[in-house]
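All protein chains of the complex are present and in place, except for one that has been dropped.
What follows is chain A.
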Amino acid sequence: MIDRRSLLAGSALAALPRFAIGQSDQRPSITVAVQKISNTNTLEPLREQSNVGERVMVTSLWEGLLGRDYAGKLETIPVLATEARRLSDSVVELKLRQGVKFHNGDELTAEDVAFSFGNDRMFGPGGPNSGATIRVGEVNPGRTGKELPIEVPAVANRSFPGIERIEVVDKYTVRWINRTPDVTLEGRMARYGAEIGSRRGYAEAATWLDWSRKPVTTGPYKVAEFRADHSLTLVAHDEYWGGRPPLKQLRFVEVPEVSSRVNGLLSGEYHFACDIPPDQISGIERNRGFEVQGGTIPNHRLTVFDRNHAPLRDARVRRAFTHAIDRQAIVDSLWAGRTSIPRGLQWEFYGDMFVGDWSVPKFDLAEARRLLREAGYKGDPIPYRLLNNYYTNQTPTAQVLVEMWRAAGLNVQIEMKENWSQILEPGATRAVRDWSNSGLFSDPVSSLVNQHGPNGQQQQVGEYANEEFNTLCRALETGTDRAQRKQAFRRMLEIAEREDPAYTVLHQNATFTAKRKDIRWKAAPAFAMDFRAANWGA
């Protein structure tokens, strides 16, 4: 028999937890539909070197000593470090933010920084710049242990080419010691791939794959579940140093089809739908409750030339290509004016290295025709290897370009290809192709040198070489005099974009995110989606 007292006690007990739960966490949980969560099915930036990876990992999961201002123009800002002080051209001392907690409850210390830039996580047993790769032999590599995937040391060495070691000065102070003078160190520390992980978290993971799928980091959200090719569920890390995260749960779901992402958004299943093509924007915004945000990202779309192709050996023909493009028409017609034409291959966040008076070659059909006449171009076919919309609007842009080039007298013929391997395959039909270039950090070394310099892909696959340009690349990489570096950069732009074109910039790339209008959130000028408190409900 139930008496009055036990009934009251029971009622009180029943009511208490509900009240407590209601009080403790009324934060919303949201779902974000993306085309792809991670190309490699890992959440380790050193392995997942992609824009899609940046979107789910940067600001939400991983943080670096320095970072980029996603509420501003991507300038370098302190994150886990509070101060970065130059001791010499090759040494930077960093004071760590105190009281930062990892997802496992440990406090961030200098040892975690040393681990993050150390052999276990980045370079493998050979150490930085050892040149060694992990020889697998006759069997394919498996991730049964802690051995690094073979590409991780290669990416790390490319990202931090001169690093010698991280010296632990005290619990909250480290020194980055470079083998060579490098004025870009602070920028490199802010780049994607320079994030800090927990030393104990790594040690406790059974395998590298386990670590890479549930890394222990300092970000405002921690991994609850990662289902490869399907979903990534992050939950609030309430001890986050930057304040309590505004969301209880942040879930990314992989929805490969655009129409499915849009339908899911309109039906209320998703709060955000990413990777919206520009031609879908007006259709979505016809629904009063929805809007499309976003815009330019630090990535420029390029047309790239192979100067070994017979007609393209003459720089005047390549220059004709650059002058025959009406870039504004492409931006207006295919991007609804929602992106812009940059000042060549550079970004404003380069700071004092930004060449403000530079611009892309002027649209001038007469000049293009004159150059072709002078070069004696007779209308020989020039192949244009093309992927089907790897980049947003890639195919329509190519079709527009071919017509623009035809108007100047260039006989460019599209050859559809299936993948990058086919695009880059050497041969007589490699002449013109598409590419993009990202500003990975606040210096032209991150873009112009990285992709078009002697160690960049374009020269490595044999499409381009220019002796003066390559000499200047080395000067830019190792020089410490800022004025001389800027002069070198300007001259490199002159060579690569005007005199002996390696590429020509078409426009800045952009990415668009559709969302419910009542959600107050601002898209960053990058792929990264910022769900920290300052960018939610403001």
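Structural remarks
The rule we apply is simple: contacts are C-beta pairs under 8 Å (C-beta built on N, C-alpha and C of every residue); 3 or more make two chains touch, one makes a residue touch a chain; residues count from 1.
Criterion: contacts and distances are computed from a predicted model.
Look at the chain that isn't drawn here: its UniProt entry, checked against "Phosphonate C-P lyase system protein PhnK", "Dimethylglycine demethylation protein DgcA", "ABC transporter permease" or "NADH-quinone oxidoreductase subunit N", names it "ABC transporter permease". When the omitted chain is restored, the residue from A:151, A:167, A:238 or A:314 that touches it is A:151.
The missing chain, though absent from the display, is touched by one residue of A:182, A:254 or A:306; that residue is A:254.
In the complete assembly, the contact with the undisplayed chain comes from A:424, out of A:57, A:424 or A:449. One chain is missing from the display, and on chain A it is touched by residues 39-42, 49-50, 133-136, 138, 140-143, 149-151, 153-155, 157-158, 209, 212, 227-231, 253-257, 259-260, 263-264, 266-269, 390, 418-422, 424, 435-438, 451, 455-457, 460-461.
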